[in-house]
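Every protein chain of the complex appears in place save one, which is left out.
And now, chain A:
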Amino acid sequence: MKERGILSASDLQKPLNKVVYGFMVLCIAFMCFTMLYPIAMTMFNGLKSNQEVNTFPPRFFPTVWHWENFSKAWNYIELPMFLKNTMLIFVGSLLVTILVLGLAAFSISRIRAPYSRAVYFFILMTLFIPASSYMIPNFVNLKDLGLLNSYWAFWLPAGANAFYFLLMKNFFDGIHPEIFEAARIDGASEVTSYLRIAVPLSIPIFATLSIFIFSSAWNDWFWPSLVMHTEDKYTLATAVYKYVINARSLDSSVKFALLFMVMIPPIFVFLVFQKFIMRSVSLSAVKG
């Protein structure tokens, strides 16, 4: 027999329940449609001529397919450079997270030196301070340190994330301590047991973190636009905000082609890793 839900098979025999269930299915179908429609429209608008984008009422499929919009969009801003900047921030932040936060989480979870409990609370306390309340002093602080317009302004603060720290600490807590004891008996130092045992065993949590860090590197447009003030350092999202969203003279069709290109990599990453991402969503429930 199949697993039952709230409804059982006999419930569905009743006509009223049948109608309600059918209505519910229709609602979900409508929801799926409204979710997918704007995404599909962005793609098809990118393939229409500029006049057709602005006709009313809007048509779903383009009458003539203008593939050249994509090459126009590609040449409109220097996408490869902005992409490179975004990836630099992503990779650097990920490395700092794994090295700095990972080592600290390993130390607190496994080595348990005296007073590490105090350090743990020192780190966790920052979770309860709302980020926007220290956004401006944070900016002034980066300026005082001379880090403005440099990648270090993204890489170093990546090591100050209590939420990622907590995720890794909880993960290390779940690794059996016998493995580390065996390694110690075999003469492994703490560094070796972190790099050779803890890191390979923690690939799932590092993968989760890299998805979180990727999405923030790809999506954040406001903070990079403050910290980076020359064009050659902008991230992709900042560049799109400055040159595409706020552009007045840009053709709508080219604009949609650009938006579609920017949207593709995260959607692709999501569809490839969707099982994995959906599982890690529940982790973000505790993210304050």
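Here, a contact is a pair of C-beta atoms (placed from the backbone, for glycine too) under 8 Å apart; a residue touches a chain by one contact, two chains touch by 3 or more; residues count from 1.
Criterion: contacts and distances are computed from a predicted model.
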Fill in the blank from the handout: Record lookup, UniProt, unshown chain, options "ATP synthase subunit a", "Sugar ABC transporter permease", "Tetratricopeptide repeat protein" or "GT4 family glycosyltransferase PelF" -> protein name "Sugar ABC transporter permease"
Problem - From A:19, A:129 or A:182, residue that would touch the chain that is not displayed - result: A:129
Completion exercise
Even though one chain is not shown, chain A touches it at residues 3-8, 11, 17, 20-21, 24-25, 27-28, 31-32, 34-39, 41-42, 45, 53-58, 99-101, 103-104, 106-108, 111-114, 116, 119, 122-124, 126, 128-141, 143, 145, 156-157, 159-160, 165-166, 189-191, 194, 215, 218-222, 226, 237, 240-241, 244-245, 252, 255-256, 259, 262-263, 266-267, 269-271, 274, 278, 281-282, 284-288
